[in-house]
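The structure follows.
All protein chains of the complex are present and in place, except for one that has been dropped.
A, B and C are the chain letters, set down in written order, and residue numbers restart from 1 in every chain.
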Amino acid sequence: MDVTGERPKHKALGLEDGDLLRIYRYMLLARRMDERMWILNRQGKAAFVISGQGQEAAQVGTVYHMRPGKDYVYPYYRDYAVALALGQTARDQFLSLLAKKEDPNSAGRQMPGHFSSRELNIVTASAPVGVQYPQAAGTALAFKIRGEDGVVLVCGGEASTSQGDWHEAMNFAGIHGLPMIFLIENNDYAISTPKTMQVAGSIAGRAAGYSFPGIEVDGNDVLAVYEAAKGAFERARQSEGPTLIEAKTYRLTAHSSDDDDRRYREQEEIEQWRLKDPVIRFERYLEEVELLDPEKKEEMAAQIQAEVAKASKYAEEAPFADPEEVLQGVYAQG
Amino acid sequence: MDVTGERPKHKALGLEDGDLLRIYRYMLLARRMDERMWILNRQGKAAFVISGQGQEAAQVGTVYHMRPGKDYVYPYYRDYAVALALGQTARDQFLSLLAKKEDPNSAGRQMPGHFSSRELNIVTASAPVGVQYPQAAGTALAFKIRGEDGVVLVCGGEASTSQGDWHEAMNFAGIHGLPMIFLIENNDYAISTPKTMQVAGSIAGRAAGYSFPGIEVDGNDVLAVYEAAKGAFERARQSEGPTLIEAKTYRLTAHSSDDDDRRYREQEEIEQWRLKDPVIRFERYLEEVELLDPEKKEEMAAQIQAEVAKASKYAEEAPFADPEEVLQGVYAQG
Amino acid sequence: MPILRRSSKASTRRARLTRKNLLQAIGEGLAEEMRADDTVMVLGEDVGKAGGVFRLTEGLMKEFGPLRVMDTSLAESLIVGAAIGLSVNGMRPVAEIQFADFIPPAFDQIVSEAAKFYYRSNGAWNCPITIRAPYGVVHGGALYHCQSVEAWFCNTPGLKVVAPTFPADAKGMLKSAIRDPNPVLFFEHKRTYRLIKEDVPEDDYAVPIGKAKVHREGTDLTVVSYGLMLYTVLQVAQKLSEEHSIEAEVVEPRTLYPVDKETILGSVKQTGKFLGVSEANLTGSVSAEIAAMVAEEAFEWLDGPVKRLGAPDVPAAAFAKPMTDFFVPSAEKIEATMLELARY
Partner (left out) sequence: MPILRRSSKASTRRARLTRKNLLQAIGEGLAEEMRADDTVMVLGEDVGKAGGVFRLTEGLMKEFGPLRVMDTSLAESLIVGAAIGLSVNGMRPVAEIQFADFIPPAFDQIVSEAAKFYYRSNGAWNCPITIRAPYGVVHGGALYHCQSVEAWFCNTPGLKVVAPTFPADAKGMLKSAIRDPNPVLFFEHKRTYRLIKEDVPEDDYAVPIGKAKVHREGTDLTVVSYGLMLYTVLQVAQKLSEEHSIEAEVVEPRTLYPVDKETILGSVKQTGKFLGVSEANLTGSVSAEIAAMVAEEAFEWLDGPVKRLGAPDVPAAAFAKPMTDFFVPSAEKIEATMLELARY
């Protein structure tokens, strides 16, 4: 993410200074909120945490192209920064984390990270890995049938590509040239299983076999992701078909609060990846292009810290749904 | 299939004259038997026919490399020539066609074309399209675990690659370098659905995405198929991993006796493909290399005709299983 | 072939009637819904140019084009998953699974996804899809073109499972299914496609999901059945009436999940006897739930054991005709059981 040539990279990509600060804000908010989730877990307040740390660049770099409420997204359980960049709040996520009635994703029914918003076209996310892909293809097909220029983004980890559903959707998207983007956040692990035991060959390399482009991108470089996604969204909006983006990144935390990753990976490996932390890398870029100085950084950090603290407090104090509400809403009426 | 260079192609491939005549015999037997099945259907004797016509070269060219009873095969419902080349007989197939008790595949339980032989390591075939692939991967894995040099051949139509199971097995085979061969008999149609609506991109081209070779071969040229399969079997036996072979061919009959293909394809298209009939093409090759003259041809035709007639008659006269046998053999004992 | 049926009040009110078989009635219902609502569409294997392997969707692609009548790739999970995705983006898809035996690849999309969208999102998202699937024994169908798989889906809250038997009901219930905001599995007994004919209203009507139908009133026993078996049961009931003056009340659930308890219990409370007949493997079939429900909630009214008839617990019908015929509960067996129960 060097500032090369005559003008800084982001200008070449058509990003204004304000965009950069917004992007930074989403990434930082996601990170700080995520860290707070683990604290709540250690305090015994949150039963379960699943984390997006390390994947903020891949997420924000892609989703920044979306028109919330028009385009559709099928996120997966690490996509906190996707949800935030689309318009959900930190408070929403804490409400979900603590399974409170006000949780907009599911009113305390689903685990945290299972995003849902009708207004923002975030389609209710699931736990079974891979099921989102055929659904996303269907949603994209609806746009094509009606001749609209909507785009569907569908996200998953590298292990989700091992499921048949991924392939069936890739094939269908290729056949019909659907306006959709497959974002694979390849973070090297599926719980304990390393990518060498998960993926034969290259994920990005597979797109060619379905007759559409596959792009491998440094998933820790938010501008590189933004650039890859830019082309993909343009293609989709111009009815040129799907694109696969494989964002190479790393899962900085354990799989979840139930997991002890010392069983299967070395501390050293994690430390190496911490040096490529996407939030810190983007900070450095912002400093280089003089959009961030120590003062401004401090100010934003404080702002976000306050926002996170307030959101967390709100959620902690919010009530649970009544136990009997577990019985409600099985069938839609009308 | 030209006789080019100094010596005829088959010599270069290490095939003796006897091999060629055996190969021809399997192909011709499969064809004549198949034609007879349709006659039995029109006579009201066979309730259902599913056919391998047009795919004999793809089948025999591949399976001729196998060691029956050592290597395993997962055939699909058009693989009559596979079964015959491995050691099943025309009588076996007619018994199956007419659902007789003696049917070695299933004793009248399954539809014809659902091959099974414990002795020949033909694993009991199924109707749901695509299920054979993960199973074949497991069978290949057993060879790898035990350090044996067995090879597994798994076959399917081009539409079977649309199922998630195909992909899951391709990925697993790639990860573990399994000794197996995926033979895709791409005959342009899945019932009425043309390959353009079935397959995005190239099937053979997809293998690279799983880190192993994919070969596209003229499926109507038995020597070309033999050659492609030769390399594949050698790789497998030398623990060098899987190979995908896409044999481009054509379904010369309707999908089955229940299908009327005039609804979805032109007679002219079929006629064009008849010109490339793999049996006739191989006959021409045999004539060129002077292994077949009109007399010999006549003789073999008569032999096969007699064999088919006898087998058919035997099966027609064979008894059904007792109706109550439908109740037997649900659970294995011991 | 035509058999006696009580004409319901609703159908006497209807104006123009045309004789139709089950296949025609369903195909027509589909076409009418597509004409009335641009968002209704069909997707599945061979549904387009070929008009489906049973020719139920014949003509639809011509009328509505290849996007609203889409030949999909051979991938059932994709078919149902895409239907879900279409439905959340404004469409009302009717997905066809070529044979019910081939639903399993789509099982996850049906039970984990479609059934749970509404509940898990606390009502934000719903999933108005219809999944049509031909089921049941047909000669020559063998193990994988004959199964009755409905029980797989009758333990999954959020789903609706229907299996109408007669043409007019089927047409009206297909319309209800398409208009329903929930996922509906729509089972059609393939052997009855051309076998069962009746007068079907020409004008627009809908038959509600969730209501059973009393085909024949009686006092001696209640028989609950659907599909080809219902057809046989009605013939046997007529025979028992004529030959033995035994009057069976015959109830068709029409909706298998959630089932219309009220109608079934009401009937059993009058007759005191219950027999469930279906073509599914007996153990663990839908008849089990209905029988258990009856034995729990109408226990005091029962004058005999709850009885069930079904296929034996072997994988499925065979390719050989004699074995297939042995597999399906026969009219003789049904008659004997009804007689025995009535006389209990």
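Structure notes:
We take it that contacts are C-beta pairs under 8 Å (C-beta built on N, C-alpha and C of every residue); 3 or more make two chains touch, one makes a residue touch a chain.
Keep in mind that this is a model prediction, so the values were computed, not measured.
For the options A:Ser126, A:Asn187 or A:Asn220, the residue in contact with the chain missing from this view is A:Ser126.
In the complete complex, the residue from B:Ile39, B:Ala142, B:Ile280 or B:Ala302 that touches the missing chain is B:Ala142. Residues of chain B in contact with the chain left out of this view: 72, 104-107, 109-110, 114, 116-118, 123-124, 126, 128, 131, 133-146, 150, 152, 164-165, 168-169, 171-172, 175, 329-334. Residues of chain C in contact with the chain left out of this view: 101, 104-105, 107-108, 111-112, 115-116, 119-120, 143-144, 151-152, 154-158, 257-259, 280-281, 283-289, 291-297, 299-300, 302, 304-308, 313-316.
Residues of chain A that touch the chain left out of the display are 47-48, 99-100, 106, 108-112, 126-130, 159-160, 162-165, 190-193, 197-199, 258-259, 263-264, 320-327, 330.
The rule is short, and it goes like this: only the chains that are shown with their structure count from here on.
Mean C-alpha position of chain B lies 38 Å from that of chain C.
Each of residues 73, 75, 77-78, 105 in chain C touches at least two other chains.
Chain A has residues 164-165, 168, 171-172, 175 in contact with two or more other chains.
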